[in-house]
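What follows is a set of notes on a single structure, which appears directly below.
With one protein chain withheld, the remaining protein chains of the complex are depicted in position.
Chain lettering (A and B) follows the sequence in which the chains are written, and residue indices restart at 1 in each chain.
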Amino acid sequence: MNYLTRRLVTFPVVMLGVSVLVFVSIRLVPGDAITAMLGTEAGLLTPAQRASLETYFGMDQSWFGQYWHWLGGVLQGNLGISVTYGRPVLDVILRVFPLTLELALLSMIVALAVGLPAGVYAATHAERPSDLIVRIVAMVGQSTPSFVVALLAIYALSVWFGVLPAMGTFTPLWEDPLKNLAQMILPALTLGFAFAAAVTRISRSAMLDILSDDYIRTARAKGVPARSVIWHHALPNALIPVVTVSGVEFGYLLGGAVIVEQVFALPGLGRTVLDAILQRDYALVQGACCSSRLIS
Amino acid sequence: MTLLRSIFAHPSGRIGGTIVALYLIIAIMGLVGLTPHDPLMQFRIDRLHAPSATYWMGTDLLGRDVASRLMIGIAQSFIVSFASVALATVLGIVLGLTAAWFGSYWDGTIMRAMDVLLAFPAILLALLIITIVGPGTWTSVMAIAFVYTPIFTRVVRGPALSLKTREFVDAARTFGSSRTYILSRHMLLNLVAPLTVQVTLALAWALLTEAGLSFLGLGTQPPQASLGLMLSEARNLMEMAPWLLVFPAFAIMIGILGFNLLGDALRDILDPRSRGAVA
Partner (left out) sequence: MSHLLSVSDLHVGFGKDPVANEVVHGIGFTLDPGETLAIVGESGSGKSVTALSVNRLVDFGGGKITGGRIDFTLGSGAVIDLAAAPEKELAAIRGREIGMIFQEPMTSLNPVHAIGEQIAESFRLHHGLTGKQAMRAAIDALERVRIPDAARRLKYHPHQLSGGMLQRVMIATALSCNPRLLIADEPTTALDVTVQAQILALLSELKRESEMGLVFITHDIGLVAGIADKVMVMQNGKAVEQGRPMRCSMIRSIPIRSIF
């Protein structure tokens, strides 16, 4: 609770800092958005055309003026206009955001579905060979970059099973759930893999701690069968640290999404930010960075 | 010496230590040119040659020897990771110690700034920095150092705050010791254990981040080799030449695993209280 209130109080300050940092840093990037957008054609613009474009995107004002203008807009729900898409930033973000959220949530489900039972199993078989195997796998999982997992998975699928992951045009969940899940399953497994390793390690150590607590001895003294001791008495207590850490790691999942979306060519928030940085789409980077911060 | 012995006595320390030592040897051999072939030399006739006695891990699309490139790739990844972690450690020590020592506004300012940096997913922050300065080896060093500085600052500040109120620090003050002397002699030396653990684990993350950046084409630039870059080059060729994918992939995995294992072992050895604690 204390932690939460502290977070809530410092949150606006941190958000403001994030926005200033992003704002200043993207304007330090050499090159300007108009050149990046039009490529060589930018050289053909008359000074008047260029000036009117700059006015349109608000680039003729000072940095401070631009930031002030942007901040004012944000408070009214207007994040500015994306240069590359030619549409309001909020629109662009809202269009790509569901995919990233879905990816993160699916990965989290994968991670919890795999990591929690594995951790509990390892804890109840502590120091036995099966525990060692779980720990080694978790350690390897934590040590493997998500794109390595992705590439190895794609390779294994195509060589051993002769199938390529369903890439092609992305189908949103609400249009065709089955096709969407078919496209999302591999990215979610990939992103969930490292996260599952973390969940395994946390739930194992939490369970180990709790299994030596006094109230577990009490439960045993009452004659509660071993299985029920684990699932009914120990697990609810072990879930507390697992959930806390999962919440924190959720933010990292969004970061990991940048690379996974890139590998699997998924049009999500991560890929959009990456493109926006490369395209110098100031307003979009700003909006996307801040909104990704907002949810994590 | 005793530390080395206890690392060797710890099962994961033994494995992790061996891996790290092996990688170090490979990296140094790569740096001084003890590679099977010139890593930049293009053997045009032997393009995409499968692993053989001449080319232990095969050759790539341009006919370059994968084994040699792997060796200098490991060296490259190590240089970036070590340099960035060293930078982050120094920055973290300075910021964390001064924040803890001077407190009040200075502490508040530093820690809020660190909150801002921590608020970003690591890779995004690195991306931002790289787009400002332009991709390249030293940019990745800076970017990764920037990403991990807040973590080191926190690792230093927490214990430093409690050390500050300990009797031996008060005692040192009454002797009239200078501030620098107290900070370096009494505070920093007591932080060596947690810092050692953190440095080892940060090296694992740094390797991970470096590989990611290179993979996205924002780290080491061709024709130089780095593990992430090699993987991104292997991406479209993996059915034709799986060796391009498999060797660098496992090289990254095992290298990071080595540092993680070593870090875990060090935590067990240096900080017995946190045995089996949360990762």
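FYI, a residue touches a chain if its C-beta (ideal position, glycine included) is under 8 Å from a C-beta of that chain, and two chains touch if they have at least 3 such contacts.
Owing to the predicted nature of the structure, the values given are computational and were not obtained by experimental measurement.
J.: Among the chains present, which touch the one that was left out?
T.: A
J.: Pick from A:Ser25, A:Asn78, A:Thr171 or A:Asn237: which residue touches the chain that isn't shown?
T.: A:Asn237
J.: Among A:Val224, A:Ala265 or A:Leu278, exactly one should touch the missing chain; which is it?
T.: Only one listed residue reaches the unshown chain, and that is A:Val224.
J.: Would you write out the residues of chain A that touch the absent chain, in ascending order?
T.: The list for chain A reads 212-226, 233, 236-237.
Throughout what follows, only the chains that are shown with their structure count from here on.
J.: For chain A and chain B, let me know how many angstrom lie between their CA-based centres, rounded off.
T.: 22
J.: For the complex, give me every residue of chain A touching chain B.
T.: On the chain A side, the touching residues are 10, 13-15, 17-18, 21-22, 25-26, 28-30, 139-140, 142-145, 147-148, 151-152, 154-155, 158-159, 198, 201-202, 205-206, 208-209, 241, 245, 251-252, 254-256, 258-259, 262, 273-274, 277-278, 285, 289, 292-293, 296.
J.: Which residues of chain B touch chain A once you look at their complex with the stated criterion?
T.: 12, 112-113, 115-117, 119-124, 127-129, 131-132, 134, 204, 208, 211-212, 215-216, 228, 231, 234-235, 238-239, 242, 245, 249, 252-253, 256-257, 260-261, 264, 276-279
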